[in-house]
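Taking it in order: structure first as structure tokens, then the write-up.
Shown here: the complex without one of its protein chains, the others still in place.
== subunit A ==
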Amino acid sequence: MTAELSITLRNDLSEIPRVTEAVEGFGEAHAVGEKVIFAMTLALDEVLTNVITYAFPKDDPGPRAIHVDVSLTNGVVRAMVRDDGRAFDPLTEVPPPDLDASIDDRAIGGLGVHFLRTLMDGCSYSRRGDRNELEFFKNL
């Protein structure tokens, strides 16, 4: 049994709540636990925020379309985010935060990708043609 959800959004931060609400509804409808729903929602929020904020040139912001596909198959929730912005692999290009730094030295930022790595059971990036594809999954 596979359940699927597909959403297309504009590159505008105000679009993100629509996506996270849809994913929460999808999870509840298919008896996905609250913990997994929250982790998935947060990971998607962070990924989409990065794409919307950094992927498109400031002098030619669009609107551009970003595609989100979420599926539930054999106890695994999987998400795929596709955009046609500049090539960017957050998994290798964003350094991990220094979690032990003091308040003064602690950098502001870099936590979004850290959440993705920490909360998901796996994630992968690929560049296909003119598209970024970021896939991540969590086991129920």
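Throughout what follows, contacts are C-beta pairs under 8 Å (C-beta built on N, C-alpha and C of every residue); 3 or more make two chains touch, one makes a residue touch a chain; residues count from 1.
Operating definition for what follows: contacts and distances are computed from a predicted model.
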* Structure fact -> UniProt lists the protein of the undisplayed chain, choosing from "Anti-sigma factor antagonist", "Thioredoxin reductase", "Carbohydrate ABC transporter permease" or "3-isopropylmalate dehydratase large subunit", as "Anti-sigma factor antagonist"
* Asked: If the hidden chain were put back, which of A:Ile16, A:Val32, A:Ile66 or A:Cys123 would touch it?
  -> A:Ile16
* Asked: Per the definition of touch given earlier, which of A:Val68, A:Val81, A:Leu119 or A:Leu134 contacts the omitted chain?
  -> A:Leu119
* Structure fact -> Residue list for subunit A contacting the dropped chain reads 13-14, 16-17, 34-35, 38, 41-42, 45-46, 49, 97, 99-104, 106, 108-109, 111-112, 114-115, 118-119
